[in-house]
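After the structure tokens below, expect a handful of questions from me.
Apart from one protein chain that is not included, each protein chain of the complex appears where it belongs.
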Amino acid sequence: MENLIEVRGLVKKYKELIAINNVDLDVKKGKILGLLGPNGSGKTTLINCILSLLDFNKGSIKICGEEMTPESYHIKEKIGVVFQDVGVFEELTVYENIDYFCSLYINDKEKRKKYVNGAIDLVGLNDFKKFVPKKLSGGLLRRLNIACGIAHKPEIIILDEPTVAVDPQSRNNILEGIKKLNKEGATIIYTSHYMEEIDLICDDIVILDKGKVIAKGTSEELKNSIEVNEKIKFDTKKLSQAVLKEIKEDKNVIEALYKDGSCEVIYKKGNNNLLNLIKTLNKHNIEYEAIHLSMPTLNDVFLELTGKDLRD
Amino acid sequence: MFRSVYKNTFKILIRDKITLFWTIMFVVLLAIMFKMTFSTLDEIDKFETLPIAASKEVLQDEYFKLYLETIEKEKYIKLIMSDDNNANELFEKKKIAAYIKDEENIVVGKSTSRIKETIVKSLMDGYIQNKSLVMNILIENPNVNLDEILKFNTFIKDESQKSINIVSTYFYTLIGMQAIYSYLWGLKVMYMYEANLSTQGKRNTISPINKKKSILASIIAVWTISIITSLFCLGFISFILSVDIGNKLFGILLIILLGTFTGVSFGSFIAVSNKQNIEFKNGIGVGITMMWSFFAGMMSSYIKILIERYIPVFNKFNPVALITDGLYSLAINNAGIRFYENMIYLIIISVIFVFGTMFFVRGKKYESL
Partner (left out) sequence: MKVFKNYIKIVNKHKIVIGLYFFIFFIVVLGAAQMAKKEGEQFEAIKPTIYFKNESNSRKASKIEEVLKEHTIFSKEVTDKTTEDELNYQTISAIVVIPKEFDNNNIVNIKITPKSGTGFIISQVIDNFLNKVNAYEKANFDEEKALELATQDIKKEVKIEYLKKQKKTDYGIQSYFNMLNYTIMSQVILVVTMIMASFYKKQIAARNNVSPLPKSRFIIELVFSHLVVSILIWASYIIVFACMWPEAIKLKATHMMVFNSFLFTVVITSLALFLSSVVKGENAILGVMNTISLGSSFLSGAFVPQEFINKTVLNISKIFPSYYYIRNNNLIAINYNNTEIFKNTVIMISFMLGFIVLTIIITSKKRKTN
């Protein structure tokens, strides 16, 4: 599959701080690439370098097979960006804002009108066309921010943490919209520190930490690459140390913790983990309830690779 | 695309009611205050008939009396009968400029300019000087016809032309300052194109539109607004406050067009020429504009003359001074060489700022955002 964006050996330093440390990245055409990492991992810096907004010290960036520069207007025509900060004009209405930014890409008035209305439809701002940004809630403002970035139907869409401080309804709306855009043919880079979103919509995932790529792959591949396979949680009023020890002695168990009436057992890959656990509990007549099974998450991937949570 | 950027920029600016309001209002308010302050400024050196008191005893000298009556006929003085006590009261009430004790001793009240008192002295000196003259002549030629000899002629050819009311020069400087204050609009619009200053700037930077073209479109939109506000202020000063700024419409319009463009390009240059924050850029704009206004004579017209005397080249690159001098030269010599010289310097300054702006926005990447 064709790589629409290729980043090779990218290094970006701010004096002594290495913000991007030898990053390689491929964005395949028609796919959604998720850039996952905690705050300060370099996601936004990487995006700004790709967009030729930021200077970098080493490496190369190619978009559609060409080196990206500030004067690469024919490449810029194909890109739409939704920045982390809301960037709209306070003096213009919702419609006027989207129209203005779309006009930077689309000259034809009629075509542009169609696109603008399409964008308003996509983000669900039909009832707010004549509102000025001051009158919009945080969630609606974010939607406007998105509409301004994608109204011109770009081939490549970059969304930099578009759902920060957004209510759940707006968030779902945004994620649905992104999937729709991808279905229509857009290649998307989606950055976030919310693993659930990345897990939900992204085809390929790159995990960043301290400016470095620490893992790449699909969600499945990443989860399968770690030791942790499943977690079983149950509630019990009483669990002695001896029983806990016996649980831990299972060769598939990585860790078992009991605290405040709740026990969590973390397993490696293996079959019959649940069956074996229940057998052990029944053997010792342990009363249990609310058994809950969960599969590994991207946070587990991050935790195993770095020793800390994504939210740390 | 050019039209779209122009239209949208115009919309954004015209809806910024606060900036629009204050750009006009501060000039209107200042103009009113100038008018009030300077209402008596040209009275300081105005020659008017001076009320002078004299005692009856003094007027007993018929020659002295004749002299005083002669200069009263010429309307140089107005004679008031008084005595020592009454004179004090008249001084307190500021009803007299001087009190004649005798032909060689005059009393005056305190005034800051001392011009009236010097005129009184000059007139009174005339009498004792003439007395000496007459005595010298009579000693040599006792039979001369004194009336014929003492006939006063004037040996002066007054070539005074229509002069500018000095108060008008303060208004010229105010108009100049207002035109250069368009830098605020220039700054505002460039924030829309600087990726490190606003998210709109990021959007504009990553868009496929040629940055120079879109900046140019925005600058022209800003210029349009500046012209409108400047013309409004000019109209207020000229028609409402009745300040004489001349009637050379073409010249005045040219000054406004070039002056506002210089202000706008100055603002855009400040915005892109350095990587400092918004407060710094605003501060530079305020400080430099104030300095230019000061050296153009806003607080004291004498400063402008001092600069012309000792470092004339400084005001050749001071847009406020160029606009002031442009309006001044329109008033005195009908849009001659001097006027066009000022306009050329304004063009040069604008071109420098525009090229500077284009240079700094060309293919820009940032160190950090």
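By written order: A and B. Residues from 1 in each chain.
The criterion applied here is as follows: a contact is a pair of C-beta atoms (placed from the backbone, for glycine too) under 8 Å apart; a residue touches a chain by one contact, two chains touch by 3 or more.
Computed from a predicted structure; not experimentally measured.
K.L.:
Please provide the labels of all shown chains that the missing chain touches.
P.N.:
Across all of the complex, the chain we cannot see touches B.
K.L.:
Touch as defined at the start, partner being the missing chain; which of B:34, B:193 or B:261 qualifies?
P.N.:
Within the whole complex, the residue contacting the unshown chain is B:34.
K.L.:
For a quick check of understanding: of B:169, B:200, B:268 or B:357, which residue touches the chain that isn't displayed?
P.N.:
Reading the full complex, the residue touching the unseen chain is B:169.
K.L.:
If the hidden chain were put back, which residues of chain B would touch it?
P.N.:
Against the missing chain, chain B presents residues 16, 18-19, 21-23, 25-26, 29-30, 33-34, 36-41, 43-47, 88, 91, 99, 103-126, 128-130, 132-133, 136-137, 140-141, 144, 148-150, 152-161, 163-164, 166, 169, 184, 188, 276, 278-280, 282-284, 286-288, 290-291, 294, 297-306, 308-310, 328, 332.
One rule holds in what follows: only the chains that are shown with their structure count from here on.
K.L.:
Using mean CA coordinates as chain centres, what's the chain A-chain B distance in Å?
P.N.:
So the centroids are 63 Å from each other.
K.L.:
Looking at the complex, which residues from chain A come into contact with chain B?
P.N.:
14, 48, 51-55, 69-71, 73-74, 76-77, 79, 81, 83, 85-89, 91-92, 96, 100-101, 103-105, 107, 148-149
K.L.:
Going by the contact rule set out above, which residues of chain B touch chain A in the complex?
P.N.:
Residues in contact with chain A: 1, 4-5, 8, 11-13, 15-16, 195, 198-211, 214, 363-369.
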